[in-house]
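Heads up, one of the protein chains got dropped from this complex, but the rest are sitting where they should.
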Amino acid sequence: MNKRKQISEIVFKLISGFCAYSLIGILLFIIGIIFVKGFNALSFEMISQTPKGGYYFGGEGGFLNAIVGSLYIALGATFIAIMIGTPAALFINVHLVRYKRTQNTIRYLLDSLWGIPSIVYGAFGFTLMLLMGMNASLLAGIITVALLVTPIMTRTFDEVLQTIPKGLHEASFALGSTKTETAFKILFKQGFSGFVTAILLSFGRGIGDAASVLFTAGYTDLIPTNLDEPAATLPLAIFFQLGSPIPEVRERAFAAAAVLTILILIISITARIISKRYLKTIIK
Amino acid sequence: MEIQNIVDSAENNFLNLNSGIESFPILRIQNLNVYAEKNHILKDINLEIPRNKITVLLGPSGCGKTTLLKCMNKLTDLYKELKVSGNIFIEQDDILNTKKDIPSIRQKMGLLSQRPYLLPMSIYKNVAYGVKLKGIRDKKLLHYSVEKNLKEVGLWEEVKDRLHSPATKLSIGQQQRLCLARGLAVKPRIILADEPTSALDPISSKIIENLFVELKKHYTIILVTHILRQAVRLADHVVFMYYGDIIEQGPPDELFNNPKTETLKKYLVEGN
Partner (left out) sequence: MIFRRIAVDKTNNVWMVASLATILALPLIIGIGLYIKSIPLLEYQSAGSLVTSSEWLPSQGKFGFWPFIYGSLYVTMISFLLSAPVCVFAAIYLTQYASKRIVNIFMPIVDILAGLPSVIYGVFGILVVVPFISKYLAPIFDVSTSGYCILAGGIVLSIMSIPYMLNIMIEVFNTVPIGIKEASLSLGATSWESIKHVVVKRSIPGVISAFGLGIAKAFGETIAVMMVVGNVLKISHNPFKGGYPLPALIANNYGEMLSIPKYDSALMFAALLLLVVILLINIVFRYLIYKTQIK
């Protein structure tokens, strides 16, 4: 082998490896700096109290309102996504099992939907809200985020259902099951890991998304007790507090960022563990 | 034609050189063991491949024939889960342990896979690819090589007007012959063929088989197959494998008419 080939062989392997390993570096760097900054500022008060008087000038209190608001919105949106996404995914895999082309076209459209940015959902949610005569509220936030996460929910669940062998459907039909029974008793069970992963993924997106709730959920210092009350969210709490010139307020933004990061990490790691565990029990 | 003379005379020299060391086996395998995670896929294989003959590796599917073939030109590198130990001498070089560069040893062997795997380029470039890798850039020389090797596999007349169109437009039988021409273009001494006719129609298969009979005058051919009749038609030397072991080997008459082991007897009965 001549020298030039030998050198390019080594050089390009090194470059490729470097690019890949730099991703680990980036992840550790991001999480590291957020944790360092965040944990320095974080106190129990912050995650257990709502803002008190003068909070936005560095006064007492915490951002419990935002944590709860985010959880409410993510839960509500995920619930709607389950109600729409599950039947849709099952439909693709049971009723359309013989129509490969239609299946592929639908998947292709769903993938394209995944690309729509959340600010567009936000703007549309806002339009919808005005149309229905609502104000910025928990409900409006939930609906908007639901629009955003439903395609994700559907496609993720579908991805796992797709791997279930076709013989299983036929066996079920042969035993006299209706399509509904096949869908919910056989496929749903077999694809349960996908279902859980899809829920967690939607939930994670719901907690973390800012642009879609910016117009629709409003912001308040109180914990919402009703669907038509506005709700604060964690990403927006971070965003607004970082805009403040007062150092104490900015510190609290970092603390909130650390809390959000922990939530997201817990969700994605759980999703991974669960999908791995259930994958073992699936007939392949 | 001048170039033709240069190339041909070079080739003759090469063939003469070849005949000088006729007594050596061209490929020698010693104590070859392959593990895939915990499975022992090839168990202590020792094998010598005779020169300018067709050696057939025969056995049921999944018995390790293909893996053995891939060890011979160290394509096992691509399968990170395989652990390979032992020696495989290609003439003098132990390809598994050499410090020499692997690509040039691999060029001593042409590969023909189960399906024609075309490179994503034109017909012309498919054949010229390996030649260019050797550092040959001269247009005339490249063209000569492309023409000569396409003629060798009987494809020249069929494709000479569309050399620069994508190779994927050929029929699957033509594609497989193109793959053979591509392999021959780097002037190998050994042709490794892994069930080369399994994806082809009977007529295309026949063409490939006939080509092998022609080619063995200049090349050593190692053919993996699970089709007993193909082995009977082509083999000069048969190696029968069963679950990672070589059970029996020898000339086809002897092996097929007087099998010594029960396994082979059973296989012959079922295979027919």
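Per-chain numbering from 1; labels A and B assigned in written order.
The criterion applied here is as follows: contacts are C-beta pairs under 8 Å (C-beta built on N, C-alpha and C of every residue); 3 or more make two chains touch, one makes a residue touch a chain.
Because the structure is predicted, anything quoted here is derived from the model rather than measured.
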Out of A:79, A:126 or A:173, which residue would touch the omitted chain in the full complex?
A:126
Who touches the missing chain here, A:67, A:207 or A:249?
A:207
Sort through A:115, A:133, A:167 or A:245 and give me the one touching the missing partner chain.
A:115
Mind pulling the subunit B residues that touch the left-out chain?
70, 73, 75, 77-78, 80-81, 103-104, 106-107, 109-111, 113-115, 117-121, 129-130, 133-134, 179, 182-183, 186, 192
Hidden partner interface residues of subunit A, rising order
1, 5, 8-9, 12-13, 15-20, 22-24, 26-27, 29-30, 33-34, 37, 83-85, 87-88, 90-92, 95, 104, 106, 108-113, 115-124, 126-128, 131, 147, 150-151, 154, 178-181, 183, 201, 204-205, 207-211, 214-215, 235, 238-239, 242, 253-254, 257, 260-261, 264-265, 267-269, 272
